[in-house]
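The structure appears below as structure tokens.
Here the complex is missing a single protein chain, while all its other protein chains stay put.
Coming up: chain A.
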Amino acid sequence: MEKEIIEHGFSFNRRRFLSSMSLGIGGVALGSLLMPDLFKGGSLDEESLAAGIPHFAPKAKRVIYLFQNGAPSQQELFDYKPKLRDLFGQEIPPSVRGTQRLTGMTANQASFPLVGSFVNFKQYGESRAWVSDLMPYTAKIVDDLCFVKSMYTEAINHDPALTFLQTGAQQGNRPSMGSWLSYGLGNENKNLPNFTVLLSRGVGNGQGVYSKLWSNGFLDSVHQGVQFSKGEDPVLYLRDPDGMDRKERREMLDNLSVLNDLSYQEFGDPEIVAKVKQYEMAYRMQTAVPEIMDLSREPDDIIKLYGPDCLVPGTYAANCLLARKLSENGVRFVQLYHQGWDQHGNLPYEITQQAKDVDQASAALVTDLKQRGLLDETLVIWGGEFGRTSYTQGKLTEDNYGRDHHPRCFTIWMAGGGIKPGLVYGETDELGYNIATNPVHVHDFQATVLHQLGLNHEKLTFKHLGRRYRLTDVSGKVVRDILS
């Protein structure tokens, strides 16, 4: 009997197997209707992102980030705090300072006297935004700008703060914002790198910028930022060597790619493909870059708009003009760094010079994009890596003082790209030390930038070392209040 029962178990014929299987499959199918990603094999996002297409209809297509390296003092430029003048020389109340950690430069300072701005402020435009007299050109375009006065960060020193803003993490080795956008959106113009970097330097106390800030991190190396330098060859090693013409170059590349292809078939390393792509792009850049660097087609008005320095290679003004030209030609992310904003001492003199460097050209860039009908699809961002303290660093005299690093609040402005124009968002307290309303964390800011470009910051991920990484790490909320 026992034997028969066992045999009965085996006599499960094919027809019955199939019919019960079909019911089972039906059940799974029913369940899968509720789980769209179940049978896609890898997530939907990664597949679509490989093609470099936005997740949803974007407001902006490109970004120009005017990074003010060294952290400009908000109290002297945009965050008007008359109370600080009234309280000149008085100690900052401990209740305001709280438990904020200090840098090694002021941690041992015996007193922390408040100091108001040496420069006067006025209100401008229909938005009545306050702007200091150091920024007369920016003052004229406030109705195109959205000031965020309530930015805050976690880092207190330049390098980690810069790295945090650019890559979403304070330690290096993550991809920069421009690399993420290049990865998420793909090329608009296949003849130029998707992410370019332009450097300039003012007379103020400077802090270094390093190529890790435009690193592709763990992303494919085609997403790396390409630095344009100020010399006659803006992109190094682009020119054909002496004695080689374009035809020869083409033949060399063709033969090389055959070899590379063999090598790829043997090892399957995707970096080989990336390398071939880069060679090809460099070849096309040989004609595209001179077309961009050519300033002779720029109308005279443009020089007046950006200021005469825009024709001196390597200046901030020249970089702004170049940024516009690159962006206009489809470069997704143009990153400028202007060094010299680290005013620990001698602030009144240095910040005046720094402001002179950037004011006219920054405003000109916004105007220029607007008059070409490009501002609505280009997001322009102006700002540093953190703010500066409302008390002085070092000796306080009537006409001279300095300000230390301050992560708790700083001001940036954005223009175009679907950001509400003529808005002042967020407030700091009367002493400009803490945020009073609408704080915006660095990750919130990054999430907002990605959102404007049609990318969901939680879905723009890359799997590396067994974990999915994203620009906003594990936090960040889109600041919807500032979207138009």
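The rule is short, and it goes like this: a contact is a pair of C-beta atoms (placed from the backbone, for glycine too) under 8 Å apart; a residue touches a chain by one contact, two chains touch by 3 or more; residues count from 1.
Here, contacts and distances are computed from a predicted model.
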Quick one: the chain not pictured, UniProt calls it what, "ABC transporter ATP-binding protein", "ABC-type sugar transport system permease subunit", "Cytochrome C" or "Alcohol dehydrogenase"? "Cytochrome C"
Which listed residue, A:371, A:437 or A:475, touches the chain dropped from view? A:371
Of A:329, A:346 or A:400, the residue touching the omitted chain is A:329
With respect to the chain omitted from the figure, which of A:186, A:345, A:394 or A:422 is a touching residue? A:186
Against the hidden chain, chain A presents residues 48, 52-59, 186-191, 284, 287-288, 291, 297, 299-301, 303-305, 307-309, 311-312, 328-330, 364, 367-368, 370-374, 376, 418, 454
